[in-house]
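A short write-up of the structure that comes next.
Shown here: the complex without one of its protein chains, the others still in place.
First chain written, first letter: the chains are A, B, C, D and E, and each begins at residue 1.
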Amino acid sequence: MIEYLILYLYTSLFIIFAIAVYGVVVKPNIIKKIIALSIAGDTANTLIIFLGYRLIEYPKPPVLPTLNPSRGEINSFVKEAVDPIPQALVITAIVINLAVVAFLVFLSIQLYKLYGTLDHRKILVRRGVGSEA
Amino acid sequence: MKLSKIAVLTVILFIAYILLAGSVTAIDLLAAAIASLATSVIVADLLVRDVGKILDPKRIYYLVRYFIKYMFIIEPRAHIDVIKRIISPHMPINPGIVAIPYGVKTDYAILTIANSITNTPGTVTVDVDRDSKLLFVHWIDVKAVEPEECRRIISREFEENAEKIFD
Amino acid sequence: MVFEVVEWIIFYIGLGLTTLGALCDLFGSLGLLRFPNFYVRLHAATVGIIGGAVVPLIGVGLMSLCSSQLGVYRFAVATIFFLTAFVTMIVAPIGTHALAYASHRGRVVKVEPKVIDMLEKHRGGEK
Amino acid sequence: MEKLLIYTLLLTLFVGGIVVAVSFNVFGGSPSGIIRSLALFYLENMYNVYAKTFWAASPEAVNAILWDYRGLDTIYETTVLYTALIGCLAIATGLEKKFRPKEPGLTIIVKAGTRIVVAIVILVSLVLAFRGYITPGGGFQGGVAFAIAPLLLIAAYSWRRLEELGFRLDKAVLLRSLGLAAIALIALAPYMLGGYILQNQFKPWIVFAGAPYTIWVFYIGGTLLFLNISEFFVVSMEFLMIFILLSIIYVGGEK
Amino acid sequence: MVMNLSLIDQGLPGFIVLGLTASAFLLPLIHYLVRRRWVIELYSLLVSGAACTLSWRILGLVRAMGKPLVYSFGGWPPPLGIIYVVDLFSGLLGVVVSSIMFLVIVYSIGYMPGDRRLYLFYTLLLVVEAGMLGCLYTGDFFNLFVMLEVISISSYILVAYYRGDRVAVEASMKYAMYGALATTMYFTAIVFAYGSTGTLNMADLAAKIQGIEFPITNGVFGNLHYGILLFTALMLWAFTFKAALFPNHFWLPDAHAAAPTPVSALLSGLVVKIGVYAIARFIYTIYGVSWINQLSTQIILILGFISAYIGAILMIIQSDLKKFIACSTILNIGYIGVGLGIGTSLGLAASTYHIVNHAISKALLFLSAGLLIKIVGSRNIASLQGLGRRYPVIGIPFAIALLSLAGIPPLNIFMSKFLLYMALIGSNNIPLALILLIPSIISFTAYTRIFYTICIKPPLESNRNIGHSLLNIPSSIPIYLLAITCILLGIGIDYILPLIIMPASNILANTSIYINTVLNYMKMI
Partner (left out) sequence: MIDTSGVLALYVPLVTIVFVTSFTLYIIRMLKGPTVPDMVLAVDCLSFDLAVFIGLLSLLYKTPFLALGALLLALWAFLFDLFIAKYLVKKELGG
């Protein structure tokens, strides 16, 4: 049962990722592209967080709840806590995604000011590259 | 003036920090002092206009009494009323927007009245006009159209308490 | 011993509040589905938020106050839940009000069905 | 069109590869009951008060990894955010601002409520930042929580009112630079004193004593507390800058 | 040859990168305190000069040691913390990067118009330099992701630096959008690598692929084969984007042409090479001799060929000078890819030499063309006619760069191309050598057209009346330095090849030294 749940979660994550990549490439509106991009990033983050989960009854966050632990507390903590590395990596990745998205949004405002539209096809036409097809 | 505001706020926020942090080691006390001081310096002018009112025990007593009465009497009554409307098959609703005059002066008093009105299911504050001192309330079951009549049915109790607490 | 009994009583009060909240939540969501108009749905949403979130948050706070398995942090957890309930009580009606104000002001949603619309009259009178 | 074709092709390949990945157990069956040995090592040693060779003096594993074991990543993550802000400034600097003075903001009810919430938000964000090395949270998380405050003020009032209240752009730039300088100083100071860059605690294989994890009765977790506070300054001010820059409407182009 | 370095010397790579970042942090503060243009310029000049000196010192140390230099941050042994591993290859590229960056900053002092945003420009240049050096020195593939993102975001911004230029903003948008997608792909690749091997360290990954036991992360966690396969697929997508190899080259002409000229030189000469470096590092050092190495070299070989063709064809149809130069980058990256794909030691040496040569020649070409364009105010090749003859001070280095890229014998690119053909023939691939000759010939005609139009033809009527006053000394110095280096690298090949290029390319393909150095470093701790 649980294997199928895991399989389902993996598959749905990858399908979302694929859809996001499709959105970045195909959607003509730049804001939609940016949204798709952030979805792609979030999917990758979810995937790695999911990898770090521990499939036991009540997993603990990787935080020791006391400042003066006994040896037994440390041992049981090691047996129950989830993988902390993905969480640390994800914080880094989230900040990076956020920075990129913030810049992209700012750039798209500038783009709108210059071209008067956020449609990629119209922008190409106004630049003189594409045609109105 | 500003210093007294900051001092009062700092004490309140200090207690809040300790409760939030949940531990009273030495470093926590230090951090709480720094954090509450910093926060109160930032928000003092924004949050408080008259320090005396915070320290007035009568107002705090009215606040607590009002809160208890509101949570245990007014809220359940209104909840049951709306839930009845939800689950009854032919849905007896009779909605409309009515105007309710108010007599309080400060922002927080208006906030209290408006929030009390919105928080009781059945009435939602839609707009407020400070010039003509009117609150516009969407009412699920319009029993009266006259402003004073509405005031009597919906908000008299809220207004009395808000006046005692904040004005 | 007496202390433990008191703790159990508080715990069961919390449990009851949470159950009440869950039921309110159910009715609120039902109302949100059944009511015909955005403004009427606001009332159902109030049931869902005040009854369905503030009350059970207080309940959860009471429960965590008495649950020793949370360790030394249980008072902090309870405080945070009470604070959340308090914040929700301030924040949720303001949010609802802001939405109602915006949809009336921006004319996004029509007030229909209605008995009377004093606000529209008030505005019309101004202009 | 051909670009589309290529990407669609790669897409199909990618999804196909995933199915392969899942069926051939690339991830070693995880999530499962066991975790990777590197993670186990971190969990065992980060706050092992009985064997301090590999300890990071923080009971919070994520914070220990972020600022001690893999501190360099975090510094450069901050650099990325910093650079993005520099980019926004590069686009916005020197343009004329547009402002409609007529009736800014929402109703009086929203404004009054926002004031109370702002105080709570700032306090909670400070709790998150100050206690980041003991409980979940940390500089970045605290900064993000702080960012709710200016956003609320912008929504309820306007960016002009935000600047009147003292959340100003130039102040934010200044405070951010100070925070960044503090991070760089904390990172480079051990190197100047004969230790490793970013060294936190004492290591048996080096003479340098490392940062003390308690000062008198204050448990501070070595450099972690200071790094978290600096990061809080940086991140909160950067978010403030982002929101101010994004909420201002700039008119007019360059000459 | 083994000698023990002091901790200060060991920490130099980390110090350079962090120091550059810290000085970039301080630059806005300095601007805030002292609003003088020359202060900003002097500051960035000093900082990049110091970085340049230190990177030369690192190369010297690595050469003297005879093995890679390892430095661990925070004192944590490798799989626990982040390490920097500097071998001859990355040291050499580090020297190229920091030297050219220094020259670019010198050039910008004379070139960039002074406005209120100038300090942001220099900040971004310093951040890019820090990012590139970090990418080169790092020994941890998650850190590589972060540093890659540092480079990427600052180059997106630098492309859009002329914010009023429609083409520039659009090019930056395209570059940023797909670049961010590519880095997300690399992050997903990291997920696969971490999921299957349970490590984030490059040497550890290499040890896992070779089947060597590494302490702390004992053994692999999942199915190594498929994990590495997916990692490679996604990693190659990301780095071919950064390197502008065939399927992901589409952003390059617009972005490199629309950027300010110093930035074009920087992007075309250096930033693109980081992608190539990462591909080379993964395929050769990490994968070592294994099936995945065989597979990915084949892919890179094919992509390199297609890139060379596409670059050559794009070159002949351009009428915009900067776009022409940008397209020539695609061609040359194709050559480098072919060199990496051959897989023999001569091929690697050819690639390494071509990376260095192309960085220098392309920087020279962009910088000198930028001065010509600034005189006329147009990027159209036809309107630049005869300018090289009219202004021989710029014309001579411009001609040297053009001839060098065209592959005229005594100059540097000829030598590396010649090595490349030798490598192709040496690995019994004579048909491939002949196929690769075609883009070379096509591009040669394109270069000759430019050379004839700008340096031989008489100047246009409209261009005759422009005075000499626009020439400036700070911009001319780096051009001449680069031109002299071009000639020296061409003539001195017999000396340079055994001195640094061959050792560097040999160490790139030597996995066991890489792993053993890191392992020994752990034991030393």
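Everything below uses one rule, namely that a contact is a pair of C-beta atoms (placed from the backbone, for glycine too) under 8 Å apart; a residue touches a chain by one contact, two chains touch by 3 or more.
Keep in mind it's a predicted model, so treat the numbers as computed, not measured.
A.B. asks: The chain left out touches which of the shown chains?
C.D. replies: A, C, D
A.B. asks: Touching the hidden chain in the complete assembly: which of D:110, D:126, D:173 or D:187 does that?
C.D. replies: That would be D:110, which touches the missing chain.
A.B. asks: Write the list of chain D residues that the hidden chain touches.
C.D. replies: 98-100, 104, 106, 110, 114, 117, 121, 124, 127-128, 135-137, 145, 148, 151-152, 154-156, 158-160, 246-249
A.B. asks: Taking the full complex into account, what residues of chain C touch the chain not shown?
C.D. replies: 4, 7-8, 11, 15, 18-19, 21-23, 25-26, 28-30, 32-33, 38, 41-42, 45, 48-49, 52-53, 56-57, 60-61, 63-64, 66-71, 73-74, 76-77, 80-81, 83-84, 87-88, 91-92, 94-96, 98-103, 105-106, 108-109
A.B. asks: List the chain A residues touching the unshown chain?
C.D. replies: 58-61, 63, 65
Following the convention adopted for this analysis, only the chains that are shown with their structure count from here on.
A.B. asks: Work out which chains are contact partners of both chain C and chain D.
C.D. replies: A, B
A.B. asks: Just the chain pair, please, that has the highest number of C-beta contacts.
C.D. replies: After counting contacts between each pair of chains, the winner is D-E.
A.B. asks: Between chain A and chain D, what distance separates the C-alpha centroids? Give it in angstrom.
C.D. replies: 16
A.B. asks: Which residues of chain A are in contact with two or more other chains?
C.D. replies: Answer for chain A, listing residues that touch two or more other chains: 17, 21, 51, 65-67, 85, 89, 92, 96, 99-100, 103, 107, 110, 114.
A.B. asks: Touching two or more other chains, which residues of chain D qualify?
C.D. replies: Residues 3, 14, 21, 27, 30, 36, 38-39, 42, 70, 73, 77, 80, 83-84, 87, 91, 107, 109, 113, 116, 135, 219, 253 of chain D touch two or more partner chains.
A.B. asks: Following the definition at the start, I'd like every touching pair of chains, please.
C.D. replies: Touching chain pairs, listed by label, come out as A-C, A-D, A-E, B-C, B-D, C-D, D-E.
A.B. asks: Quick one: which bits of chain A touch chain D in the complex? Just the residue numbers, please.
C.D. replies: 6-7, 10-11, 14-15, 17-18, 21-22, 25-26, 50-56, 61-69, 71, 74, 77-78, 81-85, 87-89, 91-92, 95-96, 98-100, 102-103, 105-107, 109-110, 113-114
A.B. asks: Could you please specify the touching residues of chain D with respect to chain C in the complex?
C.D. replies: Residues 106-107, 109-110, 113-114, 116-117, 120, 135 of chain D touch chain C in their complex.
A.B. asks: Note which residues of chain D are touching chain A in the complex, please.
C.D. replies: Checking each residue of chain D against chain A gives 3-4, 7-8, 11, 14-15, 18-19, 21-22, 27, 30-36, 38-40, 42-44, 47-50, 59-62, 64-66, 70, 73-74, 77-78, 80-81, 83-85, 87-88, 91-92, 134-136, 140, 219, 242, 245-246, 250, 253.
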